[in-house]
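Of the protein chains in this complex, all but one are displayed in their positions.
Chain IDs A and B follow the sequence of writing; residue 1 opens each chain.
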Amino acid sequence: MPVNIKQLAQEFEKKEIGITQGHRLCPGCGAPITVKFVLMIAKHLGYEPIVGLATGCLEVSTTVFPYTAWSVPYIHNAFENVAATMSGVETAYRALKAKGRISEGKRYAFIAFAGDGGTYDIGLQALSGMLERGHKVLYVLYDNEGYMNTGNQRSGATPPGSDTTTAPVGKKLPGKIQLKKNIVEIVAAHENVYAATAVLSEPLDFFAKVEKALNFDGPSFLAVFSPCVRFWRVNEDQTVEISKLAVETKYWPLYEVERGVYRVTRKPRQFRPVEEFVKAQGRFRRLLERPDAKEIVQELQEYVDRRWERLLALEEATKDKPIR
Amino acid sequence: MPLKSWKEIPIGGVIVTPGSAREYKTGTWRVMRPILHKEKCIDCMFCWLYCPDQAIVQENAVMKGFNYDYCKGCGLCAKVCPKQAIEMRPETEFVGEEG
Partner (left out) sequence: MKMQKVLEKVAITGAEAVAYAMKQIEPDVVAAYPITPQTPIVEYFAKYVADGVVKTEMIPVESEHSAMSALVGAAAAGARAMTATSANGLALMHEIVYIAASYRLPIVMPVVNRALSGPLNIHCDHSDVMAERDSGWIQLFAESNQEAYDLTILAVRLAEHEAVRLPVMVNLDGFILSHGVEPVELYPDELVKKFVGEPKPYYPLLDTDHPVTWGPIDLYDYYFEHKRQQVEAMENVKKVFPEIAKEFEEMFGRRYNFVEEYKLDDADHVMIALGSTNSTIKYVVDELREEGYKVGALKIWMFRPFPKETLQRLLNGRKTVVVLDRALSFGAEAPLYEAVKSALYEVAARPLLGSYVYGLGGRDVKPEHIRKAFEDAIRGNLIADEQRYLGLRE
């Protein structure tokens, strides 16, 4: 029986969620909400979460020595290696369990949190290694589409036309030219994984995916759309609103891939043009001032349309055809 | 907290006091203050769910107000409220008041 919001509120009125007050993330940041969602569901399901973080906003803002905003076991190692670090933690668990050196009866959930820099780019190799080796770790990507911790540099997750300091919209170049990497496809290309997208504006879909991921017998991956109010140049109160718009414009389709089987989990009856998503955010303002803005936005529209059609086709084609 | 010497802290940079960040009051950052109009509130708990700073005070899923020690004033609670029961007001209006 899926949990509802009021039940969660009752359950966590006094119980520790795992991330606490006093963290120093920007007002309105999406990342701590993602952590809240994941940890609450894990605990609700009876898991003892052990978290690992890649270097990034979430990591530096929650653990300024001697303060920690975590009340669950936590480890941060470096930027590019959270998947490897958590591979080690999970393996240690199996080794110590086999040798009878840890207390029986606990169900651990090994959860990695990383931004897009630590996932799409510098951490991709370690992530692939973790997935291929089959470590039972839930890897949660909070995708804010750039190196926001260091002040808005371009990443493999930055969308075209977004203004970043290393791919700025200039007189000649219209900001980043390339499309975002399709990280879910990269993850899903590993055998025996569960991969899904999620947004804060669809909490029940989000919760269901966390549950599925934690109960999956193998590595799991959740790509969470995570607005950065600071560098997306949106108001601090717009995190959920922008998330909703991302789904309604096909910018962030909600789907899951379980052992190669695609399932689109939210199919809006009608969509809004991606232009609305672009216009709602200051990071595209300079793009929109350019004479070629219309073409670039149109290209993005065609891309999201084609991707959506492809997803539906994949859903149809892979139905009842799991890899294993 | 007063700074300690190298002999007084655990080795390896480990922090052994979970949730010690609570000593750091992020409420001091706040520019806009959320005010609850309880008569409009339906206790849907959306504000509680989305608050990035766990600054919504609720008892048994009944909305009680805000923890101004930690509320950074982002206004997300007001935005997600389906009944417009939360109003954001400038902190300057509350200068000299408690909390």
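Rule of thumb we're sticking to: a contact is a pair of C-beta atoms (placed from the backbone, for glycine too) under 8 Å apart; a residue touches a chain by one contact, two chains touch by 3 or more.
From a predicted model like this one, the values you see are computed outputs, not experimental measurements.
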Worksheet item: In the complete assembly, which of A:Val89, A:Ala114, A:Val140 or A:Ile242 touches the absent chain?
Response: A:Val89
Discussion item. Using the touch definition from the top, which of A:Ala78, A:Ala189, A:Leu288 or A:Ile323 touches the missing chain?
Written reply: A:Ala78
Discussion item. One chain is left out of this view; which of A:Val3, A:Leu45, A:Val60 or A:Val264 touches it in the full complex?
Written reply: A:Val60
Discussion item. From the list A:Asn4, A:Gln125, A:Thr150 or A:Gln178, pick the residue that touches the absent chain.
Written reply: A:Gln125
Discussion item. Could you pull out which residues of chain A are in touch with the chain that's been left out?
Written reply: 48, 50, 52, 59-60, 63-68, 70-78, 80-81, 83-89, 91-96, 98-99, 101-102, 106, 108, 125-126, 128-129, 132-133
Worksheet, complete the sentence: Note that chain B touches the chain not displayed via residues 3-6, 9-16, 18
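Assume only the chains that are shown with their structure count from here on.
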Worksheet, complete the sentence: When centres are defined as mean Cα positions, the distance from chain A to chain B in whole Å is 24
Worksheet item: Which part of chain A faces chain B closely enough to touch in the complex?
Response: 5-10, 13, 16-17, 19-25, 27-33, 36, 62-72, 200, 203, 229, 235-241
Fill in: Contact set on chain B toward chain A in their complex
1, 9, 13, 15, 17-26, 29-30, 43-46, 48-50, 52-55, 58-61, 67, 69-70, 72-76, 78-80, 88
